[in-house]
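Removed: one protein chain of the complex. Kept in place: all other protein chains.
Up next is chain A:
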Amino acid sequence: MRGTVVSWLLAAPLALVLAVFLVVPLVVLVAVSFYDYDSFRLIPDFVFTNYIEVFGSPVTWRTYAKTFWFAGITWAITLMLGFWIAYYLAFVVEGTGRRTLLFLLCTIPFWTSNLIRMIAWVPFLGRNGLLNQALLGAGVIDQPLEFLLFSDFAVVLAFVHLYTLFMVVPIFNTMMRIDRQLIEAAVDAGADFWRVLRHVIIPLCKPGIAIGSIFVIVLVMGDFVTVRLMSGGQSASVGLMISNQISLLQYPAAAANAVVLLAVVLLMVAAILRAIDIRKEL
């Protein structure tokens, strides 16, 4: 009996923090999403108009499509990059010291803020930026490339730059736990490089791939800064749409949008967790 009380007391602080900083805001968000509003104020009410607007507007569907597109492309690229970087660190690099050093090197970009790392692309990619001038100077092109900055290309580039490490770390962790004798055993049984990858390494990396995918997808789905900055306002995302509604003081509309986005992202995460059991990683 005493043990039970102690257990509850030990769990209480975290429960309290989660209640105050997660549950309460969510409840408020859901409540506000049913409010009515006009140009100046929130009107406490219980109306479905906000949701009807969200689902009724073709803009919502287009924006969601665009956001999924960003998330999908970013996911695919970060997965490829992340997997091979992790593979290199885990299986090619020899020696713990060198491995740690190279791993730390990967994290250096994270010593500056997201915003600075994004803005750093502007002078490089711009119409008169370094890349265009270099290409012009080398005679590869005779017109500056327009698609480099303030475009979907720039948005995806920034996402990949910002989030690849979130893929590298969990995959690297799972790879480091793979017993090297398993690879020898597979080679002994006649597997070549690709079949070792397919039958041994990838199946055993699945939890890491799932965790990395959740990170990347959740971050991209909720993003609004990167899309606004790197597309120069020419592209939209769900996050950006919500942010715009907030700046117009349309809180109930923003709340309804946020609730829908939350549900969509949770469904995506649930789908990943259903496909891959990540429990052995936690």
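Methods note: contacts are C-beta pairs under 8 Å (C-beta built on N, C-alpha and C of every residue); 3 or more make two chains touch, one makes a residue touch a chain; residues count from 1.
Just so it is clear, contacts and distances are computed from a predicted model.
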item: Omitted chain (choose from "Cytochrome C oxidase subunit IV", "Formate dehydrogenase major subunit", "ABC transporter ATP-binding protein" or "Sulfite reductase") - UniProt protein name; value: "ABC transporter ATP-binding protein"
item: Among A:L29, A:L145 or A:A186, residue touching the chain not depicted; value: A:A186
item: Contact with the hidden chain (one of A:I73, A:L204, A:V225 or A:I272); value: A:L204
item: Residue ranges of chain A at the interface with the undisplayed chain; value: 179, 181-182, 184-191, 195, 199-200, 203-204
